[in-house]
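Every protein chain except one is present and positioned as in the full complex.
Our next item is subunit A:
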Amino acid sequence: MTPLLAVFLVLAGLATALFIAGYVRGAKVALASYDDDTVEVDDSGDIKTYWWAIAIAVVGAGAIIALEGVHPLFIYAGPLLALVTAGGIGLAFFVDEYSKPKA
């Protein structure tokens, strides 16, 4: 096993832990609120501005691919960010402040 693979395995473990923690929380929230038949209409907690965020994401993705052609180290950016995706989804369950489990 290469040292780099060992580092990735550790990071994968951390991303998985965050993912599982988030998933369990999300499942609890779903169980606590699935039978609430109120039609929610309040979207005031949603994002209001997003075009700049979209622009940064699009340019960022393009830049990472371009950098893979500049230095071989950037080839590992894809796998690293894939772990960020797994962790990010776990994080999303905690960011969702409007769906905390009922006490």
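We take it that contacts are C-beta pairs under 8 Å (C-beta built on N, C-alpha and C of every residue); 3 or more make two chains touch, one makes a residue touch a chain; residues count from 1.
One rule holds in what follows: contacts and distances are computed from a predicted model.
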The chain dropped from view, which UniProt name applies: "glycine dehydrogenase (aminomethyl-transferring)", "Na+/proline symporter", "RNA polymerase sigma-70 factor, ECF subfamily" or "ATP-binding cassette domain-containing protein"?
-> "Na+/proline symporter"
Can you name the residues of subunit A that touch the chain not displayed here?
-> 1-2, 4-5, 8-9, 12, 15-16, 19, 22-23, 25-27, 29-31, 33-37, 39-47, 50, 53-54, 57-58, 60-62, 64-66, 68-69, 71-73, 75-86, 88-90, 92-96, 98-99
